[in-house]
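What follows is a short report on a single structure.
A protein chain is absent from this complex, but the other protein chains hold their places.
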Amino acid sequence: MTQKANDTKAALLEYVLGVADDSLILGQRVSEWLGHAPAMELDIACSNLALDLIGQAQLYYEYAAKLQGEGKSADDLAFLRDGHHFRNHLLVEQPNGDFGQTIVRHYLFMMFHLKRSELLVGSDDKELAAIAAKTVRELEYHLRFSADWFRRLALGTDEGNRRIQDGLENLWSFTFEMFKDVPAETPLYEAGTVPRPSGIEAGWNAAVADLLQEADISPSARKAAPTKGRIAGHHTEHLGHLLAEMQFLQRAYPGLSW
Amino acid sequence: MTQKANDTKAALLEYVLGVADDSLILGQRVSEWLGHAPAMELDIACSNLALDLIGQAQLYYEYAAKLQGEGKSADDLAFLRDGHHFRNHLLVEQPNGDFGQTIVRHYLFMMFHLKRSELLVGSDDKELAAIAAKTVRELEYHLRFSADWFRRLALGTDEGNRRIQDGLENLWSFTFEMFKDVPAETPLYEAGTVPRPSGIEAGWNAAVADLLQEADISPSARKAAPTKGRIAGHHTEHLGHLLAEMQFLQRAYPGLSW
Amino acid sequence: TEDDAAFQERIDDDQFIEPKDYMPEAYRKTLIRQIAQHAHSEIVGMLPEGNWVTRAPSLRRKLILIAKIQDEAGHGLYLYSAAETLGVARDDLVQELHEGKAKYSTIFNYPSLNWADIGAIGWLVDGAAITNQIPLCRTSYGPYARAMVRVCKEESFHQRQGYELMMAMAKGSEAQKEMAQDALNRWWWPSLMMFGPPDAESTHTAQSMAWKIKRFTNDELRQRFIDATIPQAEALGLTVPDPDLKWNEERGHYDYGEIDWDEFWAVVRGEGICARDRIRDRVNAYEDGAWVREAAEAYAAKQNQKAAVA
Partner (left out) sequence: TEDDAAFQERIDDDQFIEPKDYMPEAYRKTLIRQIAQHAHSEIVGMLPEGNWVTRAPSLRRKLILIAKIQDEAGHGLYLYSAAETLGVARDDLVQELHEGKAKYSTIFNYPSLNWADIGAIGWLVDGAAITNQIPLCRTSYGPYARAMVRVCKEESFHQRQGYELMMAMAKGSEAQKEMAQDALNRWWWPSLMMFGPPDAESTHTAQSMAWKIKRFTNDELRQRFIDATIPQAEALGLTVPDPDLKWNEERGHYDYGEIDWDEFWAVVRGEGICARDRIRDRVNAYEDGAWVREAAEAYAAKQNQKAAVA
């Protein structure tokens, strides 16, 4: 393989890992609600969200392992990489906060992730396209669920509105990262293998602005925080704690079957 | 060595590990306050408590490693055993809760631990006696500090009194374990190597009852919970989470120097 | 009364009693107590398992565990619904749980301490639950019986998954096997206690049997569970922590050692090691979530109003 083909393959691996990490980390966060949700019906709903996301993570990790070609398993990729090797967006690793913040996080991310996944369905990489196609239906539900609850909480009571606004302020600075093109991915954009992140921005902005207006929530004035972000392995302090817990057994008892 | 001598040595190792684990786990808990204490002066005080306890843990682990004779280090014993091998009392692994619960936990444990340590100073095991002797002065401060704050909070305001009472109710059922004699330790009691836990109970009860009365706090009616406890490696659910965090680096990057 | 006689006749005839049918007040109260206790157990039971969701050691195991907990939340909801057909409100039942007035299965006041506990809970706790519940699929109150059919089906599935997890641990490394044995040691006796006090001390059994709410005594069900479970433990290569356990050729059953009923009653009284944590976790979830439920209700009311005006 030429150097260029090698670089492109490496970029694709990182890209797929990024989608897998996004799904796993958000699924892990949502799963923290089990047994602690505001209503039993929401325990069930959170289980659904977590099941979808972790199931999708598994598919993407399996494909990443195949691209990598080192005989690793999906579990190896999920449980044996440290924080600076995780490629998830910083938005998804933010703590649950109250249920309002969880909903805001889910909505802001899903509006991006669904659009990204829909575009991936048209990828020239048939395997990647097939995985994305399997997820779109589930992600549509995630977007609908989170938008519904966004409205319900923001328009229901003053407290609900205040908390949704507060969640938005806490998270807004992490949304900019989703639309940053990654130089190493340029050949992938050009080949139609993966969508350009920047191409999703306008549609996302319009859709989010609509919901904010509908839900009587003010746009946040917060700017992107200065960080090289996920691509450089620069996260927030929250990811390390999440991983210490998630990876404990695989780290403490290496190389076993579970 | 005879079987009996071997058993006695094994029991001593477990005993020393128990004291070390008590110190480390309580020190770890107290250290969680750093940067989050109710006043800057209390950040400093909590640092002192944590420094003393973790320093003492190190001495006891070093001695345990020597007794064990497998060439392990104090760090190996602290960072590479899983929960069911930890021998700390369940009291010290309980979460910090509010600052009142932290104070109640510290007082209840220190009233036991100081008495135990004073008795260890008279041990026929000179090395163990020397370690205990180094710690007594520090532990006297811990007991005084926690008793002072117990009074201050319980007698200061109604809210303080309510919170101290609540902390006592949360923790009381874990105090009984401290006074349980351990059958395997019988030869150690008889030889005067370590004190009989049951021998500490009456003095502890009298001292604690005095403070409760002085601080206008009602005795708790809560009973010992049915559990085989620390000796069987049966803890509460809190220890596993504490260890996942504490041991992460040693688990994720085994065998390195730090 | 005449009604009571007719009611008992229907029971004796193995007919289902339905919500609108006549029933004696004592029958209704017994059912509410039992169904609510069962519903609470499903909900509190999410906690010891939830304790390991974030630490599950593989993606597959994490998915299985989340799905299991989801089923439990679902069971809780069916069962509260079944109780509501008897004229109580779920919120009131939940309130009683939070105030420590209602009971739930004592087993959930034991801690889940290592990963094999997730297997042991599925294998033993769900196993014991199913043994209790299969006869409840024919219990005399229709809505309860029908809820039980669905619950039992899902729990059989959980039980097999739990056993499969135990097998992976028991046949794994030394460390895994040690965890599996440790889990069995801790969960065995509390599982036997799930069947309730011995028949001689069981206050409700006789009347519940007459009403066909119960169809077997506590001791009968306990024996059935033990007989089914011992061969499974043997297949795992694990040791059941009961030195008195042995096959009794004559009885055609396993004999087993004395259960520590003091421990059972202590846990019933709320002295279980996790009792305070469990209730606190549920109360915190409920209180922290109050604003969410209020906002959702207010929103629904506004939408209804809009629809009415339009």
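All chains are identified by letter, namely A, B and C, in their written order; residue positions are counted from 1 within each chain.
Keep this in mind: contacts are C-beta pairs under 8 Å (C-beta built on N, C-alpha and C of every residue); 3 or more make two chains touch, one makes a residue touch a chain.
All of these numbers come straight from a predicted model, not from anything done at the bench.
The undisplayed chain touches these shown chains across the complete complex, A, B.
Residue A:G83 is the one among A:G27, A:G55, A:G83 or A:G160 that touches the chain missing from this view.
Within the set B:G156, B:G192 or B:P219, the residue that contacts the chain not displayed is B:G156. Touch with the chain omitted from the figure is made, among B:D43, B:E118 or B:E201, by B:D43.
Although one chain is not shown, part of subunit A still touches it, namely residues 82-84, 90, 169-170, 173, 222-227, 233-237, 239-240, 244. Contacts to the hidden chain, counted on subunit B, fall at residues 24, 28, 31-32, 34-44, 47-48, 50-51, 54-55, 57-58, 61, 74-75, 78-79, 98-100, 151-153, 155-157, 159-160, 163, 242, 245-246, 248-250, 253, 256-258.
Keep this in mind: only the chains that are shown with their structure count from here on.
The most distant chain from subunit B is A, comparing centres defined as mean Cα coordinates.
The busiest chain interface, judged by C-beta pairs in contact, is A-C. Taking each chain's centre as the mean of its C-alpha atoms, subunit B lies 36 Å from subunit C. Look at where the CA atoms of subunit A average out and do the same for subunit B: the two points lie 42 Å apart.
Annotation for subunit C: residues 55, 175 touch two or more other chains. Looking at subunit B, residues 82, 240, 244 sit in touch with two or more other chains.
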